[in-house]
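Note that one protein chain of the assembly has been removed; the remaining protein chains are unaltered in position.
Per-chain residue numbering starts at 1, and chain names A, B and C are given in the order in which the chains are listed.
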């Protein structure tokens, strides 16, 4: 399945507002991040520190990425 | 010497805005409070918890009360 | 800013930044008259101050705080006279480059203010009674006074 991933901050500077990644059905959050590293080398240095959000909430590493949810890559936050 | 002592809060309710106490020259802050207890029995229950201020600053127990300073009896404070 | 005054506390004015670009964190504490204390309904607090000494003590707190923490601003305001339920009786502001110092200083300022500044509150209860708050056992005097 083609999954759109929203990007922010340094990730957005590197690859734009969003990217589309090709991932198998039933992929987990951790696996999706690994696929991002393969398909978008510009993101690679940032990815070890990123979390994935599914449906506007932080996802556990082993959570399954559902087909029609909003997915976002969350770099280390620095609000405040 | 006759020393005027400013009163506040419950002490003021008991004896008015100020009192005059007859005290020997060279009296210490602690001795002055003891004289207040003798000369103004209405203050007595409050006095063990009071501090004396000389010239708008807390006085040590053994500080000498000078003749022309502003003296005040400071009951336990409850600002805030 | 150090102030002991019967005027309502203007929190917008309190927050107005000194033009110090090294401020990164501001902590403000505001004490407010509660409508209920220990199960009794309060209608207002009446604050009395030994005003000249209270201002000196507040200046001293500000000076001590500036020695303990690298503050970029420190403001202390206490209202006197009647303070109705829901209104502010005291406000403390501590600003610093970083939040840890601002939090520590604000906490120390209000804790120490409550211990050392010659200001007293009298609770006025809904049942018409009133009582000076002296944080030591002075019930005997309270009962004996008008």
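Operating definition for what follows: contacts are C-beta pairs under 8 Å (C-beta built on N, C-alpha and C of every residue); 3 or more make two chains touch, one makes a residue touch a chain.
These numbers come from a predicted model, not from an experiment.
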**Asked** Of the chains you can see, which ones touch the chain that is left out?
**Response** A, C
**Request:** Name, in rising order, the residues on subunit C that touch the hidden chain in the full complex.
**Result:** 11-12, 15, 17, 19, 21-36, 85-86, 88, 95, 97, 99, 102-103, 106-107, 110
**Message:** If the hidden chain were put back, which residues of subunit A would touch it?
**Reply:** 6, 8-10, 12-14, 42-43, 45-46, 48-49, 53, 56-58, 72, 74-80
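Here, only the chains that are shown with their structure count from here on.
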**Request:** Using mean C-alpha positions as chain centres, tell me how far subunit A is from subunit B in Å, no decimals.
**Result:** 72
**Prompt:** How many Å are there between the centre of subunit A and the centre of subunit C, using C-alpha atoms for each centre?
**Reply:** 49
**Request:** Among the residues of subunit B, pick out those that touch two or more other chains and give their numbers.
**Result:** none
**Message:** By the touch rule stated above, which residues of subunit C touch at least two different other chains?
**Reply:** none
